[in-house]
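Here's the structure we're looking at; comments come further down.
Missing here: one protein chain of the complex. Every other protein chain is in place.
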Amino acid sequence: MLLNPPISLSRLAALIQVDFQGDPDALVTGINEIHMVGPGDLSFVDHPKYYEKALGSPASAILINQRMEAPDGKGLLFSDDPFRDFVFLINKFRPFEPAAAMISPTAQIGQGTVIQPGVFIGNHVVIGSHCLIHANVSLYDHCVIGDHVIIHSGTVIGSDALYFKRRQWGYDKLVSGGRVVIGDHVEIGSCCTIDRGSTGDTSIGRGSKLDNQIHIGHDTIVGENCLFAAQVGVAGCTVIEDDVILWGQVGVQKDLKIGKGAVVLGQSGVTKSLEGGKTYAGFPARPAREVFRDMAILRSRSSSFRDPDR
Amino acid sequence: MLLNPPISLSRLAALIQVDFQGDPDALVTGINEIHMVGPGDLSFVDHPKYYEKALGSPASAILINQRMEAPDGKGLLFSDDPFRDFVFLINKFRPFEPAAAMISPTAQIGQGTVIQPGVFIGNHVVIGSHCLIHANVSLYDHCVIGDHVIIHSGTVIGSDALYFKRRQWGYDKLVSGGRVVIGDHVEIGSCCTIDRGSTGDTSIGRGSKLDNQIHIGHDTIVGENCLFAAQVGVAGCTVIEDDVILWGQVGVQKDLKIGKGAVVLGQSGVTKSLEGGKTYAGFPARPAREVFRDMAILRSRSSSFRDPDR
Partner (left out) sequence: MLLNPPISLSRLAALIQVDFQGDPDALVTGINEIHMVGPGDLSFVDHPKYYEKALGSPASAILINQRMEAPDGKGLLFSDDPFRDFVFLINKFRPFEPAAAMISPTAQIGQGTVIQPGVFIGNHVVIGSHCLIHANVSLYDHCVIGDHVIIHSGTVIGSDALYFKRRQWGYDKLVSGGRVVIGDHVEIGSCCTIDRGSTGDTSIGRGSKLDNQIHIGHDTIVGENCLFAAQVGVAGCTVIEDDVILWGQVGVQKDLKIGKGAVVLGQSGVTKSLEGGKTYAGFPARPAREVFRDMAILRSRSSSFRDPDR
């Protein structure tokens, strides 16, 4: 999530009323969750287990719940509740604005694009040229859609990330400040749901084709010319490289990587990263040849135990 | 489903033109299917296998297809087709009323609640304060939504129960007369479907968070502070206690109970009730430690059978 214009460290500290260490005039150019962080960004950390990761990250400023010396070139903001203050800043710089109309007057829609009836287009959405957006699609604020994109009815682009911190009193929400970015020539089936990034982008690469009822979690990156069959679910923060094929009802856990050209057979469950160029099956997903060989062996051995009257 | 005002036993019998036994002036205060029945209710039974259950239930009146003595304090209505007459009464006391507008004039919407464009709000819906209902959500008649609730686009609350009786000519529908009740601080993702109770309530407890494309069947009760990941499906009449976590694509069969704090790992299939406080996996779902141990054993043994050139 970009800050435009950038904000100085001292100004950020003043906004959330906390002490800080580091150059007061250092400019913060973005706000990003620690998985997505880059130079210029503010991020947050609230558990000692992740202090080292946060302090070693490229972030320029970190909201942290422990007073310490700032590393060279980094600003630290000391908060008793970094999560709460991080959410405050997301809301401050990307506030939710209720819609004024089915199609926001702040949306940009390219030439030759057809918008069917019942489509909701939120604030600051950008849609390229020659797209076809079918009836009753919902595009949340800040989504970016390329050229020649087809989106089928009932699909929702940009709903919030499932990202909660468990407090004693219940789940506390990390307000979603990110976007969804859809490449050129992408087609998305009906009743799909693609969540926005928590602070960064969820993206679908050029030429990829998604069937119906597919779920793509927040901050997930899908490469070019991928093909996903119906009812596939991909959890958050996963990277799927180009030319990957996922068959129907496959589930992919979060924070994984699926290599270029991998094929995952129907109903498989991907629980760890997969090398590209191979075919996988089963739960947990393993090379398909291995899975089918094991199945055959197990079945032949178990059949010898069966009662003879079958 | 409440009858307000209550109706006397003799009046109910007259409505469906059947004989009855019991106090003609006894007041019936509700209509409920046998799983949900309480004192004051009318219920029905049409198979001898369930006569004992129905007669032993707290129901005050029972539609039954067998003449017999009424037990003490219970009314019996003798029908040649209790299912048909029960459906007649649901339709009589909670008739479907076509919508007059996208937002029914009979709906109540609390202060500070934002309704985005394209939202359908049926008759007699009650929505609390400070809610955010995103574009193209559908809320069927009689739904009750608490305060500070967020519902994402494409989600449907209150569609009919899948509840049919097989007749010789096909499936005969038990018209749904129940409601959906959503607690305070609940968040529901995009393209979820939560069916109304057949006669009672389907409910989601305070603070629970549902990701996208989740299905919750009729009369299911979800406790407080539960967390369900995307594409979870829970069949009807199941009770899920507080603090339960269901990961992506988990399926739960009907009429079960999942105890407080249980965690069910992704893609598992829950086929019987689960004790609280433990982690489960696999199909059928069993304690995860057990499942992973079995997997490791089976794999190591099957690998000894593989050809050596791998």
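For reference, chains read A and B in written order, and residue numbers begin at 1 within each chain.
By our rule, contacts are C-beta pairs under 8 Å (C-beta built on N, C-alpha and C of every residue); 3 or more make two chains touch, one makes a residue touch a chain.
Computed from a prediction, not measured in an experiment: that's the story for all the values here.
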### Task
Sort through A:G40, A:G75, A:G189 or A:G217 and give me the one touching the missing partner chain.
A:G189
### Message
With the missing chain put back, one of A:A135, A:V239 or A:A288 would touch it. Which one?
### Response
A:A135
### Query
Which of these, B:L55, B:V114, B:L162 or B:V239, touches the one chain of the complex that we don't see?
B:L162
### Message
Of the residues A:I103, A:A230 or A:A288, I need the one that contacts the missing chain.
### Response
A:A230
### Task
Identify the residues of chain B touching the omitted chain, counting contacts across the whole complex.
96, 98-99, 101-102, 118, 120, 122, 136, 138, 140, 154-156, 159-160, 162, 164, 169-171, 173, 191-193, 195, 213, 215, 217, 231, 233, 235, 249, 251, 253, 269, 271, 283, 293-294, 297-298
#### Entry: Where the unshown chain meets chain A, residue by residue
114, 116-118, 132, 134-136, 150, 152-154, 185, 187, 189-191, 206-207, 209, 211-213, 224-225, 227, 229-231, 248-249, 266-267, 298-299, 302, 305-306
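The rule is simple: only the chains that are shown with their structure count from here on.
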### Query
Any idea how many Å lie between the Cα centroids of chain A and chain B?
32
